[in-house]
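Heads up, one of the protein chains got dropped from this complex, but the rest are sitting where they should.
And now, chain A:
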Amino acid sequence: TACCFFSYYFKEPSFISYVIEGKELTKEEKQRLRKEKKQQKKGKEKKDASLPQVSVAETAAPASQLKAERRARQEAERTSKQSKKGDTGQPATTIVKRLPEHIQVDDPDVLKKLAKKLERQQIPRRLDYGYKVSLFSHLLQYSRKAPLTQQLSIPSAVIHPAIVRLGLQYSQGIVAGSNARSIALLHAFKQVISDYTTPSNEELSRDLVNKLKPYISFLNQCRPLSASMGNAIKYIKKEISNIPSQFKEDDAKKKLLNCIECFIEEKIVLAAKAIAKSSIEKINDGDVILVYGCSSLVNHILCEAFEKGRKFRVIVVDSRPRLEGREALRRLVQKGISCTYVLISAVSYILPEVSKVFLGAHALLANGYVMSRVGTSQIALVAKAFNVPVLVCCETYKFCERVQTDSFVSNELDDPDDLIVTRKGETQLKDWQQVPRLGLLNLVYDVTPPDFVDLVITDLGMIPCTSVPVVLRVKNVDLL
């Protein structure tokens, strides 16, 4: 312990490791070391001149007393905070819920803070591209031609290569779709965890979480995180911090990998099976089913129903510029389902033939609104006008506690150059950047009000849209 105090006053962490090398540190000692480091940092920031720069020997005894008191105080605060399940912020400050930065782009202070944080984590920052429509000046707009990885040195010292690859796949749209993105994220994290080694004086449960933070910032910069990814990350962080400290590193890693596998298996794969089972009751022979875009869950349901022998035909509605419906069309046609294909502007023409509408969701918000690919709310609106039932299929891990009433406050803006099209050799919007008052808007998501949706099919059963907060509450109780 004398050596510890030495290092505290000399402010040299490397000195600590040199001195204590080879000794098995107890948990208490590790905690104390960490606290001392924190105190050092605090002392530097606050320029606290009250720290006595006294020689070690004289102040050894009273310093230990002070330390004990301080430690006891901090323990008390930490336990009280744990019981409230609060954030690990500075002690004795109120917990303020922070707005995510990606919807505050028009606030220069927020941008400065974000830039500082990224600099600290050594992650390059992605810049906005093109003229942004004034209604959406609070959101980010990136260009696909300028991925973040161009500003990184490869191989990167800070970011694990699996994460770099994942970030590139996100920003180029190679991995798209809420389930696909979550599964890819979890697989990348499995890779990170198996490659991870704990530094000698750190605990796995804390250090791993800190290591994941810059990765998450990097992925966020490549493409804003989806609600399902957010929930998956929360789950992983919770599992990591619940690792008991006496676990050896290999056991801890095995446990974490197992947890991730369980999550994917339960929340995504088995949930899809359960949803398919309940949905098949809703599909009758002779049905004409309308689907929009490419939802992996809805495609799974239709393929299952077809295998079980239901006779129906499918109308796939698609929209520019993503044209994801063509992918869904390929998958369904491969199974042998008879399909029709139209663009979203023809949906009023085709709806009189339709008996049901199946929609996928990106997230279900706590006020019952369904956040999904842009165009979904339009289809639900027209279906309602023609009195066609609308069913939304969504796994419970996509439920999120945010609330939103319109598609403006929180959305994603995709590359505006996607709207440019060449028809008959003429590209009307080729030089849109030069024209001063012309803006292109490429929204990714929109929210559907709950009165357009008749039923939500989840792995917990079939619920109305307004029961989402009930499910969230039940889930939170379970996790406690």
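Here are a few things to note about the model shown:
In this text, a contact is a pair of C-beta atoms (placed from the backbone, for glycine too) under 8 Å apart; a residue touches a chain by one contact, two chains touch by 3 or more; residues count from 1.
Methods note: contacts and distances are computed from a predicted model.
Looking at the choices "Thioredoxin domain-containing protein 16 isoform X3", "Translation initiation factor eIF2B subunit beta", "Ubiquitin-related modifier 1 homolog" or "Integrator complex subunit 11", the name in the UniProt record of the chain not drawn here is "Translation initiation factor eIF2B subunit beta".
In the complete complex, the residue from A:Ala68, A:Leu99, A:Ala115 or A:Leu135 that touches the missing chain is A:Leu135. Only one residue in the set A:Val175, A:Ala274, A:Ala366 or A:Leu381 touches the chain that does not appear here, and it is A:Leu381. Of the listed residues A:Cys303, A:Leu419, A:Leu455 or A:Leu472, the one in contact with the hidden chain in the full complex is A:Leu419.
Contact with the chain not shown here comes from a single listed residue; of A:Ala72, A:Leu99 or A:Leu438, that residue is A:Leu438. Taking the whole complex into account, chain A touches the unshown chain at residues 133-135, 319-321, 326, 329-330, 333, 338-350, 373-375, 377-378, 381-382, 385, 406-408, 419, 421, 423, 428-429, 432, 435-443, 446-447.
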